[in-house]
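Questions regarding the structure given below will be posed in turn.
The complex appears here minus one protein chain, its other protein chains still in place.
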Amino acid sequence: MWIVIVAILIVAIIGISTYAVLSARVPTKVGIELWYNNDGHYGDTETALALTLQNSIQSCGRVTVSLKSDPWAVYKQNWANQRMPMFLLGWYPDYFDSDDYASPFLSIAGAKSLGSFYNNSQVDQWITEEQSTTDPNIRTDRFTKIQNALADDVPYIPLFSGVAQTAYVNSVQNVELHPVVFKWFIVDKPGATVLNVSTSDKVISLDPASAYDFFSGEIINQVFDTLVVYDWKNATLKPGLAQDIPTRANGLVSADGMNYTYHLKAGVTFHDFPLNTPLTAQIVANSINRAIRLDLPGSAAFLLYDVGALGRDATNGNNSSPGAIEVVDSSTITFHLARPVSFFNDLMAFSVSAPVPDSYNQAGEQPSTAGSVIGTGPYKMTTHTPNQLIVLDRAFGTKASNTYYNKDLYSPTLGPIPIMDRIVINIRASAAALKQDIETKAVDVVFRTLSPPDLVDLQNRASSLGITVKLGSSPQIRYLVFNVNKVPNKLVRQAIAFSVDRSAISQIVFLGTASPLYSMIPAEMPYSTAVFQSKYGDARCADANNLLAQVPATIELIALARDR
Amino acid sequence: MAEKPRRASLADSLRRWIPRQSILGRILFPLIEERRSLPAVLTWLGIGIVIVFVFIAIASPLLAPWDPYAFVDGPDVPPWTNAPVLANSTYFSFSPTPWMNMTAGQAIDGRDATSRGINDTVVVSSFLLRVFRDAVTNVSYVILLDGRATTPGHYLGVEWSADGGATWSPRTAIRTFNQFVRVDLTPLRSWNLASVEPGRFSLRFTHLADTNTAGQVALNYAAFHVVWLSFWHLMGTDPVGRDVFSRVLVGTGTSLQIMAIGVFAALLVGFPLGLFSGYTGGRIDKVLVLVMDSLYAFPGLLLAGLIAVLIGKGVVNIGLAVTVIYIPLYFRATRSHVLSAREELYVEAARALGAKPGRILWRYIAYNVLVAIPVIFSLSAADAVLTAAGLSYLGLGVQAPTADWGLDLSAAASRISVGIWWSSFFPGLVIVILTIGLSFLGEGLNDIVNPVLRRERS
Partner (left out) sequence: MARGSSLLAYALTRAILALPMLFILLTAVFVVLRILPGDPILALWGGRTPPPDAVERARVQLGLDQPPIVQYLTYLRNIFTGNLGISIGEQYRGTPVWSQIATRFPATVELAFGGMLVASLVGIPLGVVAGANRDRWVDLGVRLYGTIIWVIPIFWLGLILQLVFGVWLRWLPANGRWTGVDTPCAPPSTCRFQTGMYTVDSLIEGNLGHFATAVSHLLLPSLTLGLVLSGFFAKTVRANMLRTIGADFTEAARARGVPRRAIIYRHAFKNALVPVVTVLGLQFAILFAGAVLTEKTFSYQGLGILLLESITSKDMTMIQGVVVFYAAIIVLISLAIDILGASIDPRIRL
């Protein structure tokens, strides 16, 4: 009797496993790998995003997507080494010009460093033309052509715009989700002198020559000033250290667009008490040369020497090209660019251009400890416990006698800046800890980054908790990259563009908090056209499969690398 | 009086095939003969649990009610109920229009679509709703007008169509600003899955004004809301809408594979090394012991993680990474058994009779050491399941979309803070059941094959 039972079991097991093996796979036409980062570089939602993309592409029935992931340290080499045929990336603009959404992706050099290896000399030409002019007609024309080429060749598929979000107790005012950089020095909590906030971001470096991530840039923006700065609410430029913003009209930009002159404001000093070093044009020049010369790994120095056309010359000690930076007198500096750069002012507003005193380490990175971070900005950093705490204190004078040189920058709307005497920034280990902080009102503001379910939960309970949840558009874009060398067939790329479902991403992954993106240039930027919407739309499986029907049967599998 | 003929027991029939002193016999006979003793009960319980899991692993494609990899329902559907799911979507296409700044897939972020001309209309459609089941219970649309950007006296007229724009409803005037206006359409017609499909529903907006003065109206957000009842799921759905129960079933295979690979590979390496090292002794033994002790001193989970980073994330690779933790375990256990067996009388006798070292090693020592293996095997198997789950939890283990308990648990862990417990609770629960089964098996066997303990007990 036992033998019979065992025999039946064995037969059943064999039968079931045969069925399982046979029923597992439906024949498909194209197999492709989708890579994503798995250690939280883009937050905890990345796996769900990859799953949703996989699901929407596969649900059309003709393409099999296998998911692959790597931690960021490996991931960022994978695209340079051409290991990933299709992968998820994000972009945060360095300077607020539509060019920063075009040239890094579609110029030949840019496409190489961002992993698509897209190589179209015609597009490259249009980009150079768009970069060298401020004429809106030419720029409109070139950007339209560039975006049409993008939609036709599909080296990238724009997916969605990031959403900036913050939650704060109702009494706090002026919490502005600025499109470029968050400004703590305009936030007001009436009746208090200290503002307590928390974030889950991490400081990587507070040396302007090294920092190239959002949070480090955010702190640098409070402690340092740049020649030009942004308005408090939008990306309009305002004079910072400079008296005026150079334009052709005021003669500070030469007619050929290759020379920019800045006159420094008087009475600007660093907060290196007790020296209080005054800012000079020579210091500005030294700082920019320092960033170029050091060219620290992972830094934004290329924005100066490459994008900004200041050059990096080995014969000049790896400083900018000889003669590129001219110190006219102690308060006047002129930049002579190798070619016209229409958005050079925006580059001068980026943290990498922030002047640092000559006492900074000239041979390497300046430590990010309190006391070593010295700027001219409204706040000075008085405490920095890595991964725990940053304290910013009013750098000049008191609230009553504010001696900050640029205190009336946003007057009369906002009154003298900085508004609070002290900003205490708690660095938390997880999004859940941020939620806990604002739920218990342990802090006044939480900023970056709540998880979508926590965000929706807080939104629903906002009035009972007495808090405000604010959502805003973020200039960050998220997109799919095709390595065109590994996915050379345009039809496959176009078919995937048809099958991507942005509404599913928004609904499943972000619970309705993300907005879809139909061009690499987001909708709020000038010259943006939603090319992917008219051409591909969302989840159009029939169109995708029509294209795939034209794909020759020989390319069955695209780059299925070793499973590792 | 004739003796009642005794039916041959299972043990009797087994006795014919399996010698009592063989490895199997030393385990099997106590299990059958003393099946009411605690160790035997534990062992049988463990065996039962393991068999059930093996069966589930093999039969999971048949047992799973849903495709474990597909998004089959709304996200985060609670277990054991047909929960109402709110599907909402803003429009993804719009007609050519004088309205400005129209964007597909508008988010509530302060960016408005505006109209400056009175009676300008726009038709918006392609509300990409995700409704999976024909059980629509409530239909409405939601409008948010921006009061700051709208001129007083100007407002919005809205008509809707559920047949792709062929017929339009009467116009509704929206004159509320800065807060969501929800217009319920449920009673106005009969609704089903087909009538809310993308492309069927459209809205037509018209810029209206009380007087004929110039001004603008600003639309911040417009969405189509459909509430539908989800399917019934034993364990609910996970954060992207996959069936938790199906994934738990299919994940059994993943766990068992990793466990089997990890433990067998460790056995294959650790056992011979331990035998060799223990029997030969001397310098090699010392070095091996030192190396194994050092391996043992490293935090096991992170060591396996480091190896996983090194060799990759497939199921086999993770199994091999897990091995690293258990090689020292098998090595040490085997070696200590060899050391004691080496001094036993029968080994001395064999040696005195001139048996070759190889034969002594295999025939006399290995054979006796093997008895201890099932115990370590099941205990380390339980541990291997936990380690694999831990690796996945830390993001160092197998990768999505593999159905894996640890991975599913960690993907759903962030939902705990909003009280969504089922998508992480159930994968954890099956880990617990399997590991309990394995450790019952291990502890029961330990009591059975370890004669010292048995002598103590009697």
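Annotations for the structure displayed:
Every chain is named by a letter (A and B) in the order it is written, and numbering of its residues begins at 1.
As a working rule, a residue touches a chain if its C-beta (ideal position, glycine included) is under 8 Å from a C-beta of that chain, and two chains touch if they have at least 3 such contacts.
Predicted, not measured: the structure shown is a model, and the values here were computed from it.
Counting contacts over the entire complex, the absent chain touches A, B.
In the complete complex, the hidden chain is touched by one of A:D225, A:D437 or A:D538, namely A:D437. Across the entire complex, the residue among A:E365, A:E524 or A:D543 in touch with the chain not shown is A:E365. By the touch criterion stated above, the residues of chain A touching the omitted chain are 39, 71-74, 76-77, 79-80, 112-115, 196, 202, 204-205, 210, 295, 297-298, 302, 312, 314, 318, 365, 367-368, 383, 385-389, 424, 426, 428-430, 432-433, 436-437, 440, 442-443, 564. In the full complex, the hidden chain is touched by chain B at residues 38, 290-291, 293-295, 297-299, 301-302, 305-307, 309-310, 382, 386, 389-390, 393-396, 406, 409-410, 413, 416-419, 421, 424-425, 428-429, 431-432, 435-436, 438-440, 443, 456.
The definition used in the following text is that only the chains that are shown with their structure count from here on.
Put simply, the C-alpha centre of chain A and that of chain B have 33 angstrom between them.
Chain B makes touch with chain A in their complex at residues 10, 55, 58-62, 70-71, 75, 87-89, 92-93, 101, 103-111, 126, 128, 130, 198, 239-241, 309, 311-314, 317, 395, 399-401, 411, 414-418, 420.
Looking at the complex, you find that chain A touches chain B at residues 2, 13, 16-17, 19-20, 23-24, 38-39, 44, 47-48, 50-52, 54-55, 59, 67-69, 71, 161, 163, 431-432, 435-436, 451, 453-454, 456-457, 471-473, 501-504, 506-509, 512-516, 518, 523-524, 530, 533, 537-539, 562-564.
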